[in-house]
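The complex appears here without one of its protein chains, the remainder shown in place.
Labels run A and B following the written order; every chain starts at residue 1.
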Amino acid sequence: MTNPLLARFIPEARELLQVSASGLLKLERNPTDETAINEVFRAVHTIKGSSGLFDALALTRLVHAAEDLLGEVRSDALQIDSALVDMLLDSLDQVGQWIDELERRAVLPTDADAVAHRMSTLLRQRLGTPDDAPGGEPADALPGTDPAPGDAAATLPPALLARLPAPACLDAFRRACGGETVHLVLYAPEPGCFFNGTDPLQAIQQVPGALALDIAADQPWGPLEDLDPYQCNLHFALLSTAPRPEIEQAMRYELDRVTIAPVRARDLVRIEGAASDGPIWDDFRAAASAFLDAGHHDDLRKAVAALRSVAGPTLWRRQALDWLEVALSAGEPDRDLVAALVAAAGTGRFDPAPADPCPAGEAPAQQPASQAADPREDLARTVLTSQQRALERTGYDAERLASVGTVVGNVLLSLGRDAERGAIRAALDEARETRSVAPVLSALSAVLDGAPLQRVEAAPAPAEALPQGFAEDAASVPVAGKEPEGRLAAKSLKVDQAKIDLLMNLIGELVVSKNALPFLAKRAEETYASREMSREIKEQYAVIDRLAQEMQGAIMQVRMLPVAEIFDRFPRLVRDLARKLGKRIDLVLEGEDTAADKTIIEALGDPLLHIVRNSLDHGIEAPEERRAAGKPATARLLLKARQEADSVVIEVQDNGRGIDPARIRAAAVAKGVVGQEEADRLSDQEAINLIYRPGFSTALEVSDLSGRGVGMDVVLTTVEKLGGQVSVSSRLGEGTTTRLALPLSMAVTRIMIVETAGSLYGVPMDMIVETVRVPRERIRMIKKAETFVLRETIIPLLRLSRLLHLPEQPRGEADAAVLVCHVNGRRVGLIIDNFREGMDVILKPLEGVLAGIGGYAGTTLLGDGRVLLVLDLRELL
Amino acid sequence: MSGKRILVVEDGITMRMFYQDVLGRAGFVVEEAANGVEGLEKALLGGFDLMIVDINMPKMDGYELVTRIRREPSLQAIPVVTISTEAKDADASRAYAVGANFYIVKPADPVLLVETARLLTGAQA
């Protein structure tokens, strides 16, 4: 993904989707929760807004439908219910999938349009409005495309002109003659556009200033049997008085299917009626031409009015007079146009392109629009008009006048119109004195009615001046150096995970290098016999050690994530599962703010999911069963996190039927997990623990929810791999509590280095209970196993060298060095050759071929460059 | 490089980056605020030539923000462009009514955005 803007959008969208989903669940529980609806609405709204920046039409469209629905909910026009929540959640899920797809391939899948159409139609059905709300079409192309050649005036196809209603044409003509720019908008929708939710009729109706709309079939209609109602076969033509930017704005999602061009007044002339002849017309022509040549417009107007009053309104020539009258009513009649219409009335034939080509310099003066092809010009007009309208609406208002003054002044400054700036400034002063907006309004009108606003010499060079889009340009983010002093620092940063990991690795290496110092101190003392040097090195080591630990702590804090990261998934999950299973569950989350290392949090997701599913599946009873047992029909499921010393403890507690030890025993025996004899010996608690044995599952049939062939043993394995512990307690009929305890952080492991058979190994400190030296004579043989007694407990002894299949080196009469460890719930003593120092290490897992070798938790680098294997005693024993 | 300073008040992080990118390239200095309250705070620090304000924001929405801006004597004259995904006249009218000088519909065309910013700040193309 090379587009940095998209790279920013993806995490934002994911976060917002999560916010929306949890907000929806809150709403479902409490439909009047105003905070929740606002939160959801805004999140969805923001996704929509940002997605419009990308080529993700379907996504924008679907989110838009969801937003409209939420808007109705927010305004209380629509009641939220579970079915609605389902629909919205499904839509958000779909959006989430598309986000994933955008991340992978930067484009949406090919079926996205169809999916968006289907889903948004469903959503909109709840809305009770047609598929496309006004302005509801999704972004279609990146902004900035300008399909129309802008500067060329359009000629109306005669067939089109003939279809437009005459009064509308006359109206358009009147406006064009009066100096307004009339645009012809030709819109040829894509045939398949219905599938991406476009309703062309709806779209074209959004164009402001419409004077006339023509609809026509693209291809002649064939037999009805062959008609495909979903292929758009219509195209549209619209006359509009709106400025080009407004038209483009209205049609912004269909810009590539639209051409917009100004229409010349002469092209709008449409005369119908019966032919007529007679000297009266010839006389008119002669007189009118003379008036025209002399520039006597008033006389010409009178002549036209006189003839109109006598000629029958159905006559072609009389209608020509109607148009002529309109052309003459303009402040500055267009001479050529008037001449052409005079000729039309005189000859009974209208030639829209007069024989005498008008010299270029004299080009239609009534049309500032021919210059207005420049978007800057149009925009400036729109901005100024907006100020004018705002002033008209508010009347005299000193506050308003202040910002309008700035804006108008700046626009004129930007365009280099210094003279007008002076006029406006004077008008503003006058307005303040007289407490009236009138002077400003008239000054503004003068500016707008005057010659084109754009300073000719300052014509922008768009190719250089305009932004070039974002793709493939990571350097586009403004550099800090460019920013002014006093820039406020951002309060929080979003940092790429990889950067944190890199920092983590660097600190890991620092820790390793630091660990070299004790070796150096030892060498200073032993090899160079310098105690003082040794002591100084040790002092330095202490300082670096402290700093390294602080750094580690700091980076650890950065890696800390709240448990909410995984807890937040559960409301949705529990809700969906509960509905599927027909159970009623009240999920309560506690301690979501409890934080732990990212690795732990991420790894916790699956085990927790398993436990929760198991609880829903097997623990919690159906409502009837609960009622029969005298319990409330709605069960309670509590997910609770808290910090205990260096661990994060997570409990999953339900008030379901509990685990029946007798059933567990029976099932375990039946499945061959344990023998009958062993089963009978087990305490109830031990029996319950059997559920974590591989191959055990109490479900009579594998349910599709918690089943999938994976047992609870996976939970145990995963949690233990993270250095955590799992325990279950249950009371029959009252419920079950599963408790997971995990280290807050797993990035650094404290190990003890031990020596055996001449090699060094690391043993994780958290497994070691104590280290003892046991005199030979206290080692007793029970059967063939060595044991010793430690504070009245018999501890079995194992030789590490034997476990590792290393040659044994008998140590004679010396005491045995024994590492007492707590492994798999038992205590064992490991006989080693010697204890060495403890240290903090960053464990690197075994990779490649070595990854398959059991018994090792990973490797780490020692200060002297040696690689140390760290043992995984759980696997080894 | 115009060096004109624009304060963008927008809750969407992607949209903020968009403004930074488009307006930054065109030579503007772009400051960001993530909600109305922050926007007002930064605006009051002064020194901006233009504010671009999103309508739909948490804490204090665009309408409210513009209303408050206009109540501040030091901010009465600053040009304000409001921006929203809504193309409805009613939304635009409301924005103008509370004191906005221009109304743009999201997603804003980068060309239009830059041109608007130039015109409203008096910057040369």
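By definition in this document, contacts are C-beta pairs under 8 Å (C-beta built on N, C-alpha and C of every residue); 3 or more make two chains touch, one makes a residue touch a chain.
Quick note on the criterion: contacts and distances are computed from a predicted model.
Peer 1: The hidden chain: which UniProt name fits, "STAS domain-containing protein", "Multidrug ABC transporter ATP-binding protein", "Fe-S cluster assembly protein SufD" or "Succinate dehydrogenase/fumarate reductase iron-sulfur subunit"?
Peer 2: Per the UniProt record, the undisplayed chain of the complex is "STAS domain-containing protein".
Peer 1: Which displayed chains make contact with the chain that has been left out?
Peer 2: Every shown chain touched by the left-out chain: A.
Peer 1: Using the touch definition from the top, which of A:85, A:184 or A:232 touches the missing chain?
Peer 2: Final answer for the missing-chain contact: A:232.
Peer 1: Which residue, A:224, A:529 or A:645, contacts the hidden chain when the whole complex is considered?
Peer 2: Among A:224, A:529 or A:645, only A:224 touches the chain that is not shown.
Peer 1: Looking at the full complex, which residue from A:49, A:189, A:262 or A:508 touches the chain that isn't shown here?
Peer 2: A:189
Peer 1: For the chain that got dropped from the picture, name the residues of chain A it touches.
Peer 2: Contact residues on chain A toward the absent chain are 121, 124, 129-132, 158, 163, 165, 189, 194, 199-202, 205, 213-217, 221-222, 224-225, 227, 229-230, 232-234, 275.
One rule holds in what follows: only the chains that are shown with their structure count from here on.
Peer 1: Residues of chain B touching chain A in their complex?
Peer 2: Residues 5, 11-15, 17-18, 20-22, 24-26, 29-32, 42, 45, 47, 54, 56-58, 70, 76-80, 85-88, 96-97, 99, 101-103, 105-112, 114-116, 118-125 of chain B touch chain A in their complex.
Peer 1: Can you name the residues of chain A that touch chain B in the complex?
Peer 2: Answer in residue numbers: 4-5, 8-9, 12-13, 38, 42, 45-46, 48-50, 52-53, 134-135, 139, 143-144, 206, 245, 249-250, 252, 375-376, 379-380, 383, 386-387, 389-390, 393-394, 398-400, 402-407, 409-411, 413-416, 458, 460-462, 465-470, 476-478, 482-484, 486-488, 490, 494.
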